[in-house]
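Shown here: the complex without one of its protein chains, the others still in place.
Each chain carries a letter (A, B and C) given by its place in the written order, and its residues are counted from 1.
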Amino acid sequence: MNDGLKKFLLDFYNWVTGNGARTENEDAMTELPPVLPFTMEPDKIQSRFHEKTLQERRKDWINLHGLSVFSILYRSFSIITCVVIVGLLLITVSELPPFGDENNPANNEVIDRYIKLGGNETGAQNIVAGMILDYRAFDTFGESAVLFTGAVSVLMILSAARRKNDEPKNKLHSGFNDRNFLKRAPPIHELKDDDAILRGVASLSIPAIILMGCVVIINGHLTPGGGFSGGAVLSTALILCANAYGFKKVHEFFNERTYIFSSSSALLIYALSKGYSFFTGANHIESGIPIGTIGNIFSAGLILPLNICVGIIVAGTLYGVYALFSEGEI
Amino acid sequence: MTVKTLAYNIPFISIFLMMIAAIITPVLPKRHRIPEKLSCICLFIVAVLSGYLIYALDTANGDIAFNFPVGHYPAPWGNELRAGLLEAVLAFCYSIAMLLSLTGNFQSTAEDIPERRRSFYCVLMNLLAASLLALTYANDIFTSYVFIEINTIAACSIVAVKNSASTIRAALRYLIMSLVGSGLVLISICLLYDLTGHLLMQPMHTKIIELVKNGKYIFPLTVSLALITAGLAIKSALYPFSFWLPDAHGSSTNASSAVLSGLVLKGHIFLIIKLFLRVFGLDVIEALRMDKVIFILGVTAMIMGSVHALKQLNIKRMIAWSSVAQVGYIFLGLGLNSVEGISAACLHIIVHACVKPMLFTSAGGLSAAADHLKSLHDLLGTFYINKWAGLGFVAGACSMMGIPGFAGFASKISLTMASFDSPLIIWSLAALALSSVLNALYYVPAMIAILTGTDEKIHGVHEKIIIPLSFKISIGMFIALNFYLGLRFVPLLRLIMRGVNIFG
Amino acid sequence: MIAKLLINHYEAVAVILSGIGLANLLLQRNLIKVYLFLAAKGWVSERAAPILLKDGSEWVMDVDKYVNPIPAGLVLTGIVVSVSVTAFALALTLRFYEKYGSLNIDSALSQMTKEQEILEAEAALKVDIGDNIS
Partner (left out) sequence: MPDIEISNAEYYLLMFCAIFLSVSIFFCLFRSALGPRFTDRVIAANMIGTKIIALISVLSLVIGEDYLVDICLIYAVISFIAVVVLARSVISNKNYQDELKEIDA
């Protein structure tokens, strides 16, 4: 059935049930619209004048009070659940091993090795970096994949949505779902006023921020920080740039294509290099990746390049999410 | 090393292959449906590899399972994967079912999802497959958590991909419920780490046994077990927590419904099994009385899921509620707390993972034949329009009812056999019987509805719809799998039992 | 018990905060507020494992000098996970708002029932017309 016919039928139905567009001189209309034989069967009309059956009363009652009763029940139920869970957890916490005690079960041989041999085995001065990117690197790989999944989902849900021709055409009901209630504010880059103070501050601070981000990323294996934190700092530089100069400016060097390409290739490099390391490790093959001396920039084997890859992914993703939310596209 | 080198590396390779496929999909060209083909090829490779792994483990001397250290460091320090017969069988089944549900819904995916989104959709499907495989093989509780999160986000977004109001709402509800679930899982993982000082499963197990023997920290252990089970139960739609499921599975596109209902729920259930067998051990579970709770919830789910399904007129929602009932069967098997019970539960996981995607795929085919209407009233006589879909639906319905010769019979009979050794025999037999009757009560009318048609439908006075070859192949494979599982389930059950015995 | 709670006061506070987060998740009808508390919860529940990281710059490899690094790694993972989940949830909410014109699930629920009625009515109309024409 084509769209025109569907619309006609819908209008027709609305007109019949009285929900359609009103005519201007409605009060003057005395004649009732004819009751069409196929929309209201005669016995159904008669049944309206009968006393309501129990089922009908139940339905009416639910229509009237259902939502409020449901919400009261739901509220009380969830309060009870939360109180019970918190109580249980409080009792649990009081029975846990005491905080900060040296004899806790958590202080065992695992931590011993991480701390005693971590420096020599991974070459990283920062034990946490050594742990997350070498000992337990598979978790961290999964974590980057979570970020990637989130970015892809947000991109899928938001970016393609504004295009009209994306809606499926052959669906019967798609016309109903397209109600666009939201009146969006215009995108920020369309602002007319041009903010001199902000631009001045931005032109001074963006290089500093980028430098800071790079330092945090590159020193990830030496000092606290690393790919995730440094990437977040880099993304703030991008966001500031977008706010001061408009999204169009950022678009010139960073758009959806570059974003997808850079994060995919960074993640691919990450996956391949880590995959090589996993593979050689599990099969007891010498991997041949030098560890270097602790404390140098070029040390700790794969941790430095992995941190750089993670930094690229995080910077792109966080900026991308911001741009998607404020602009609808990267 | 008793296994050959290739087999030894298979768990890692299969997870990694799906990951890399997901990573490179966004940069691939979108035309000619290259992303989807890539997914299918990768899934096929994973299936072949898993088949080889089953063969290698089956023919190796003795019952073996091996640990695969991910990285250079051995067990308590680095991450680990662990593969045995059970994991290999499940991985094989997941990849086959996912491959078939992707190929079977090739056309409906193209109709529902615009081209721009389809490449992202494939990324999410690949990530979903990778996370399922990782949940199957992971031997580390925190790795499992990370992959649960990947699974959650990917699952919610493949619900929302259709971009209609109802799917968005369903995805939101699904997201909120599964976030509650993963919050509980996370709290419980923190507690467990605090109590044992390990994140890997086997060292954790020894520590827990020690704690229980000494009578220390019993209450925190119980609470963390309860929380992690509750969290995973929410995610796997055990009955009282399953109200998000019909919306999410009923309104999304067919491929998503098939994968979500058939596989994603199973990933979390398998994690519960792993937790029970490997982390806590059956004795501890029995001592903490968790098995009874699981049993009662399972029985409730079996009955209430069917009762809800009886009320549905929308065919996809009906099948979705039937999933709730089938999840109940799995938890019933778990609640028997014996090797036989858990083997039967695993068999049911496999059976359901093969049958439910078939039901969703054929329901999609049938509703496409009825001009995309989904109410049973509109599906009258659609069997004669799309015979392949009709056959698939009939086979799936027969299987769900447990008619001998079909796949569902296999798991039902093995659940029955398993419950003979249990003290709960009367309850479990009664529940099985009642649930089978209820299943029949809603699947038979649906079958009758699609088989009774008006004359013009039977004699072909309707517009011909072209059934794509991929749909035929997929349904044919599904039906063949169905019969294979129904007729030759004994060797499979034996294989699973061997797997469960060496699982801990 | 109170004394024990005081010893573990970090965990106790974390648990109470996560309880508040959970309550808000279940109670709030306004989706945005739900997510705010959710993000807090994800972060706080990680804190249930004690951390106070000290990465000394000397090469002393002595257990006493450092605090357990594993929880730090877990927190990092937890933060990244909660960031991506929150972003995804917000994206869904945005679409939800575009479809329903409200952030409130309740009013969206009534909206939904109306919509369903329209759909059903339309379907019935279609069937009726089809019967009549044939």
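Here, a residue touches a chain if its C-beta (ideal position, glycine included) is under 8 Å from a C-beta of that chain, and two chains touch if they have at least 3 such contacts.
Predicted model only: the values in this text are computed from it and were never measured.
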Touching the absent chain when the full complex is considered, from A:T140, A:S153 or A:S229: A:S229
Absent-chain contact - pick from A:V216, A:V250, A:L302 or A:V321: A:V216
Missing-chain contacts mapped onto subunit A: 185-186, 188, 190-193, 198, 205, 209, 212, 216, 223-225, 229, 233, 236, 239-240, 243-244, 326
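Operating definition for what follows: only the chains that are shown with their structure count from here on.
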Mean-CA-position distance for subunit B and subunit A (Å): 25
Separation of subunit A from subunit C, taking each centre as the mean of its C-alpha atoms, in whole Å: 11
Per-residue overlap in subunit C, given as positions that touch at least 2 other chains: 18, 22, 26, 48-49, 70, 77, 81, 84-85, 88, 92, 95, 99-100, 115
Subunit B residues counted as touching two or more neighbouring chains: 142, 146, 149, 153, 156-157, 160, 163-166, 187, 191, 193-194, 373
Partner subunit C, residues of subunit A touching it in the complex: 9-10, 13, 17, 37-39, 67, 71, 74-75, 78-79, 81-83, 85-86, 89-96, 98-100, 106-107, 110-112, 114-119, 125-128, 131-132, 136, 139-140, 143, 146-147, 149-151, 153-154, 157-158, 161, 173, 176-177, 179-182, 223-224, 228, 294-295, 317-318, 321, 324-325
Subunit B residues touching subunit C - in the complex, by the definition given at the top: 142, 146, 149, 152-153, 156-157, 160, 163-166, 168-169, 171-172, 175-176, 179-180, 183, 186-187, 190-191, 193-194, 199, 373, 375, 377-378
Subunit A partner contacts - residues on subunit B that touch it in the complex: 5, 8-9, 12, 16, 19-20, 22-24, 26-27, 68-73, 76-79, 111-114, 116-117, 120-121, 123-124, 127, 130, 134, 140, 142-143, 146-147, 149-150, 153-154, 156-157, 160-166, 187, 191, 193-198, 207, 217, 219-220, 223-224, 371-373
